[in-house]
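To keep things clear, I will list the structure first and then write my remarks on it.
Note that one protein chain of the assembly has been removed; the remaining protein chains are unaltered in position.
When the chains are written out, they are named A, B and C in that same order, and each has its own residue count from 1.
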């Protein structure tokens, strides 16, 4: 079972001590760990066999990303996979031929959809492209781009003559100083601002189809997997502390004020897993409405409940919870990041309303 | 201090045993108790001295109604006072001269604003009046009219030629069978449907001004007083049980699963009192916006938190809470009635939004 | 025994047609949602007749052994019947304790005599069963039961009282947990389990008025009631163990039930349906963004619960805490119901303040269901006790 393998690998290779080491380091991730991920074939999972991949489904990545989330493991696997997914869905044959085999073998790719305003509406773009003589001149900036510094290729969204389009920027085209590291709440991740001003790409770098919806869905699925893993892990952090810490001569886990909310965190986590694996199960077969409902339900539920679990984890650790040394904060930060990327619970519920009620 | 007197009177004259007796009885309230309320001068409180009243303020009624709420005491005091308030605010001199002295001395009056659809928008009326030759022919029905069977006069709202107006209907004009008792969740109260079809009133029975807003404000104030009292009382019911009932050899009040939510009920109750007495304090001096904000905040907070307290009271009594014999249900029923009359928490928050945010 | 898909399909069509034909329809009064709420003779008789009709048509106890009155067929047939009953929302099978708890228990560990004596009457609803576990002073603390059963010659003399006996006045038998000894090594060791007759002198079920103002439960008094010694199930001192086995049936954690619809619970789709036809202040309630959002929240929560059971079938997704889903099921389901019934009232604006009667929306069933929802958040271990159980047994936290 893929889940067991993935869980073993991630817990062995990303113990919390190494997570803390990574936070301190300059590089965006561990090259060594990344090499092993490639060797496991995970980068090739969703790439079709015709492009030298394994020809499996996004669904097969879910248990892997869940395990990574459980261990706060960071590699470019998710961002590369999402970029590959965009190429599969919307790329030209030439783009697929050029990039998919390379991504399968470990080339790093990422997606750059967000902008300074932080809008979750992916079609609301203030970075622009202007066509001239087979070239596209870019302007504006993209924000919160994960793993951008290491990326061999970045998939960006821009407003081209009033329409949102996707385009590829190869590493070689990014001028010095165009990437600036951004400070984000989840310190295990690396995010960058990408200044587009002055970058000119060839028209052949534009994707044939603007598959923003497909990218959004895949991102939601993998974010939910990451959150389900994180939620399970932070629950364990809480339970461990409740079973070892004493106050007033009793294990604090015997106090219902801590025990009962922890039970709710368990229940919420189980629901997150249920929503996640439901979405994963129907990924390949559902109608678009069914899939959209499943994904937005999963994201809405997980966003709220993982963030709540992180919040309670800090509180239930008392004074220790207030320190950087306590692992609770790592999960709270992770939860907040995931909550506010690609729509929080209110946002998704509002998009669900017409699908469910009207 | 009026509050102390009122609390003494209500707890002496409305012990919970007598409340349960009243539920079983046919009559809408105890004549004997009503006579004593009149003797205390409470029916004259808001009536101006020029109409043989005490010339005090609606504010002075707040501690009395709070005490009544605390003891689930029912008399026509509130409905009579609200009708009197409407007359003071919108009645003609003749109407005031006719009715205010009588109400001060104990004539029973009530207001009939609700209709079958249950709308909280008091201007949305489907009962009509048609003028002919100095008479107004009524049609439609009013619902959830408290104390209607005993009322000497009923103040109704109708749609008269496209405008909402208020009118008085004397008891003598109400035909046999026009009043039907309605089944409501708060069994301590009596409410009736009033069929208007066939009733014809004199034009002189129309109020000069349609003071629906003033009636709404006074109703909110007194409902909040009733809720604050009920909330305090149900808290005591809970605390009493938590201090006497044992499970697994411990007083159940020692379990944090019951203790901590009970603390929240206390905190909510204190906030309800704060909002209530703030609104009462500024009743005579505030700008209309200030008063509206205070009242809607009070109603929004109390509606939600008293209903929650009633709900928890049932739950925390365990099996006993599920029985009719347990007093928890009396307060839950009272709370739900108050919550759904004149707007629940969502409704008032929506009306507050433009006042507070824009 | 393998059954062909075709056979099942035909069977489903047959059942569906039969139910459509025989559905007893609107009785003209508000029906209870489950056996715990049967409060009037007319409700009871309507429901008993219906169960009897279903049984005699061969659609109840289909997988129970034929020699005791069952159908002797594969379980899958009964499951189809139950599904179709739920789909068509016909009334439920009212002898719930017999069909789902006492019956499976007797089939599993009863003697041949017991099986012969009890099973058929359970299915036909001729013999209504009730349960005598809880006592007035020890709500959630079953092991502390104080009702005494004292051996006297061939008989036992029962004294004490039990509470929350649903159908107590209609029942012919009770599954009874009583204390045969007080000097065991612990409180559990002195308990014994009886299949006890109700219609004997000294057994006095007194209806309890519920917070809904309706009846539906009894307190059953035992005033030195004499019952035959053969009524004991198993041996003296085995009561706790048998009661725990019974609770496994009650919680649905073990199969073997007779089947048939057990309740007509309102569910989240009923709330949605109510929301769609409700108006608040002259506008469709579903135009209100706060109502919309709350409704979506409930749908997400209900969907999460609905997905739990299929998910537990995938072992890898449940390896860490395999009992989490099953042990939290009652807590999740009953608390959700309580909250969505509350919400249903809020859809009714001022009419939320009505109660069961012709002028209330849907006859007041939402108000009644909200009040009745406490029987599930309290009975069978309060939600507070459920959280202890999940915290201790699933998460391994220390006892409170």
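A few remarks follow.
Operating definition for what follows: a contact is a pair of C-beta atoms (placed from the backbone, for glycine too) under 8 Å apart; a residue touches a chain by one contact, two chains touch by 3 or more.
Owing to the predicted nature of the structure, the values given are computational and were not obtained by experimental measurement.
The chain we do not see here touches A, B, C in the full complex.
Summary of contacts with the chain left out: across A:124, A:209 or A:244, the touching residue is A:124. Considering the whole complex, the residue from B:42, B:277 or B:337 that touches the absent chain is B:277. Touch with the chain omitted from the figure is made, among B:138, B:242 or B:313, by B:242. By the touch criterion stated above, the residues of subunit B touching the omitted chain are 1, 3-4, 63, 232, 239, 242-243, 250-251, 253-256, 259-260, 262-264, 266-267, 270-271, 273-275, 277-278, 297, 300-301, 346, 349-350, 352-353, 356-358.
Touching residues on subunit A toward the chain that is not drawn are 114, 116-121, 124, 143-144, 182-187, 193, 247-248, 255, 257-258, 307, 311, 314-315, 318-319, 321-326, 328-329, 332, 336-337, 339-342, 344, 346-347, 349-350. Residues of subunit C that touch the chain left out of the display are 289-290, 293.
What we mean here is this: only the chains that are shown with their structure count from here on.
Among the chains in view, C has its Cα centre nearest the centre of the complete protein Cα set. Each of residues 255, 257 in subunit B touches at least two other chains.
Residue positions 384, 387-388, 400 of subunit C each touch two or more of the other chains.
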